[in-house]
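Every protein chain except one is present and positioned as in the full complex.
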Amino acid sequence: MGLEEKLPSGFLLTTVEQAAGWVRKSSMFPATFGLACCAIEMMTTGAGRYDLARFGMEVFRGSPRQADLMIVAGRVSQKMAPVLRQVYDQMPNPKWVISMGVCASSGGMFNNYAIVQGVDHIVPVDIYLPGCPPRPEMLMDAILKLHEKVRTSKLGVNAEEAAREAEEAALKALPTIEMKGLLR
Amino acid sequence: MSDAKEPDPRSEPNPEKDLSASNLPGQRGDHGEEIRVQRGMFGANNGGDTSGYGGLVRPVRLPGPSSRPYGGWFDEVADELEGALEEQGLLPQNAIERTVVDRGELTFHIEREHLPRVARTLRDDPALRFELCTGVSGVHYPNDKGRELHAVYHLRSITHNRLIRLEVSTPDGDRRIPSLVSVYPTNDWHERETYDFFGIVFDGHPALTRIMMPDDWQGHPQRKDYSLGGIPVEYKGAQIPAPDQRRSYS
């Protein structure tokens, strides 16, 4: 139709957006952000049997400045919350957050004075992963789903547009307390 | 705090205290302290009691003091402790409020001003030798007037392979207990923890600051008058109250 036909063989065309998404997805550096029980399962995921190296993610970065994925693994206490936010702020953009386990996602069984009732009060979360603690397979599933999200994420003007749309959709959405019907 | 008074402990009569003053420890009755009153059949915290026993009122008491013989090595430890205290010129009945043997465990209730001396004796006396303190556990009994806050110490003797418990109480209006850090340095963090959670001030602790909660936290979370702090959970039109707000039984 246009340019594609005139290209010599051996060229592959794609958009910058897709290329960037693919590259980002293929080399994610998680930050070590182990808090509680989930951290042990996160370490297990990195170790022999589950082998996160298959997805190019076995290198957990000690410094948040070298990481683009934060796996909040465990309960976040009120005392830890400012630290968590600081570590998140130190991570360079683009960055993603997996809230691993029910405690990080909603406070879980610790509905009390000490625990932040969901890490989404502090940082934006991309994937909520239930389980107490989630099995390594579940963590890997969450990571793969996040990969898909990263691969199709937008760039530049498109990203701003997508963010605006997401915000509008969220404003229009029915609050959970007003939802009726079966609890599913 | 007790050091200044120590020269002549005999001169202080055991709690001859004005019960109307809210900041003085109360006197103990013959039985264990009443910690709660159970009402109704199931002790439901809200809603009615349809069992027909709604008017039932029963006080709940902790196990009361025991009398000699306590059995086993308990008598030996009690004798040794009393003897050692007497040697130091301290009347045992002034220091030890009472002794409770319950469920195979020996508990000495100690007057708070004599706690460091008793602990030091327990640690140093060759016949007692309780070398290891396993820390402090605070308990808050809001209904035990004049003795609301208790600090419970468990002492282990590796030499004699024994375990005893010391219990010290302090009124809420004057919640101070002498620190045991000079006797058992391990109590450093334990006392900070108990201070953090119950607000008991351990006099003589080298650095009594909060340990678990953030430094600017308000209140002492594990006291009974501090609510659990849970929030109602809502999901698709349903709302479930926090655990402390639900109907419950006791």
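Letters A and B name the chains as they come in the text, with residue numbers starting at 1 for each one.
The definition used in the following text is that contacts are C-beta pairs under 8 Å (C-beta built on N, C-alpha and C of every residue); 3 or more make two chains touch, one makes a residue touch a chain.
Heads up, the rule we're going with is that contacts and distances are computed from a predicted model.
*Asks:* Can you work out the missing subunit's protein name as recorded in UniProt? Choose among "ABC transporter permease", "PTS system, N-acetylgalactosamine-specific IID component", "NADH-quinone oxidoreductase subunit D" or "Transketolase".
*Replies:* The correct option from "ABC transporter permease", "PTS system, N-acetylgalactosamine-specific IID component", "NADH-quinone oxidoreductase subunit D" or "Transketolase" is "NADH-quinone oxidoreductase subunit D", the UniProt name of the unshown chain.
*Asks:* Can you say which of A:Met28, A:Val87 or A:Leu146 touches the chain missing from this structure?
*Replies:* A:Val87
*Asks:* For the chain left off this view, which of B:Leu85, B:Ala119, B:Cys133 or B:Ile177 is in contact with it?
*Replies:* Checking the options B:Leu85, B:Ala119, B:Cys133 or B:Ile177, the one contacting the hidden chain is B:Cys133.
*Asks:* Looking beyond the chains shown, say which of B:Glu86, B:Asp102, B:Asp124 or B:Asp225 touches the absent one.
*Replies:* Checking each option in B:Glu86, B:Asp102, B:Asp124 or B:Asp225, the one touching the absent chain turns out to be B:Asp102.
*Asks:* Spell out the interface residues on subunit B facing the chain that's missing from view.
*Replies:* 32, 35-36, 38, 42-43, 60-63, 102-105, 107, 131-135, 137-140, 152, 154, 156, 158, 161, 163, 165, 184-190, 193, 197, 210-214, 221-222, 228-229, 243-244, 248-250
*Asks:* Residue-wise, where is subunit A in contact with the chain that is not depicted?
*Replies:* 32-37, 39-41, 43-44, 47-49, 60, 62, 74-75, 77, 79-80, 83-84, 87, 109-115, 132-133, 135
One rule holds for everything that comes next: only the chains that are shown with their structure count from here on.
*Asks:* Centroid from C-alpha atoms only, then distance subunit A to subunit B, rounded to Å. What do you get?
*Replies:* 47
*Asks:* Considering only the defined contacts, which subunit B positions touch subunit A in the complex?
*Replies:* Going by the criterion above, the answer is residues 212-214, 217, 221, 226-231, 233-239, 242-243.
*Asks:* In their shared complex, at which residues does subunit A touch subunit B?
*Replies:* 78-79, 106, 111-114, 117, 176-181, 183
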